[in-house]
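Working notes, beginning with the structure itself.
Shown here: the complex without one of its protein chains, the others still in place.
Chains: A and B, in written order; residue numbering restarts at 1 for each.
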């Protein structure tokens, strides 16, 4: 069994610096649920490359393939928040992903876009990365980001 | 007290075969919270009739009444996932429904649409089916489905 960090290295990926909140909120909160485990709520992570927001609507301004890549960037930001909160080695499972894709009216391939995020989580976390998911479209997102993903994970935590 | 399965039968309803995930995710995850109970996260269920997606925007392409019927189909899919996960008899309560209705700009009757789902849950689960809910509109959903509903339930579970 390789660790999440080894898998990230094997994939040639580096976790981004966990983005600071855009405003008056926090990026994660931990809720003990007993048995040494906690729910970890992760704030909505928008698609970005470093400090630059990856913006534009799918598919008229941003292709499905590129949007899927951006969903993958969101998932990397989710992982970077989890790393900052408790460390990736402490992920028991990803429970829920809520993914929103900036969509042209009538666009219906949000699942293909969100697969960019889903597959990354499984590549990095293995079976622990398997998650429930809602793939949704919307006409407007912060800074016109192409994708925004919020998550709930179960983690081992010294706090409980 | 009749059981959920008896109520389904009395309503003339059959649970659909639990739909397979559209992509790289799972339909439910169970998180033990102690005392023999678990949170059950259920992935977003889109409106469908068997293998066919029930698509179209409310109210210009699909009437409110028909959209409510489709929300009810989503709720049946949620129930079919719970049945597959732990069995309907083990539902302690439905905690949260997040419901998204494919909406024309300016449409504001999402609560009427979502009542199709809410009422079905109460008809089948009784008091355990009473839930918190967010009824939301959106301009785009997977496969242009009319409704998508994600849920969190509390269930009795042998896993905890």
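Note that a residue touches a chain if its C-beta (ideal position, glycine included) is under 8 Å from a C-beta of that chain, and two chains touch if they have at least 3 such contacts.
Note that the structure is predicted; figures quoted are calculated from it, not measured.
S.K.: Among B:46, B:62, B:114 or B:145, single out the residue that touches the unshown chain.
M.R.: Among B:46, B:62, B:114 or B:145, only B:114 touches the chain that is not shown.
S.K.: I'm checking contacts with the chain that's been left out. Which of A:8, A:42 or A:62 qualifies?
M.R.: Of the listed residues, the one touching the omitted chain is A:42.
S.K.: With the missing chain put back, one of A:8, A:33, A:54 or A:154 would touch it. Which one?
M.R.: A:33
S.K.: Please output the residues of subunit A touching the missing chain, sorted low to high.
M.R.: Given the touch definition above, subunit A has residues 21-29, 31-34, 39, 41-44, 55, 98, 100, 138-145, 148, 150, 152 touching the missing chain.
S.K.: List the residues of subunit B that touch the chain left out of this view.
M.R.: Contacting residues on subunit B, toward the hidden partner: 33-35, 37, 39, 93-98, 101, 103-112, 114-115, 118-119, 122, 130-139, 152, 154.
Rule of thumb we're sticking to: only the chains that are shown with their structure count from here on.
S.K.: Between subunit A and subunit B, what distance separates the C-alpha centroids? Give it in angstrom.
M.R.: 24
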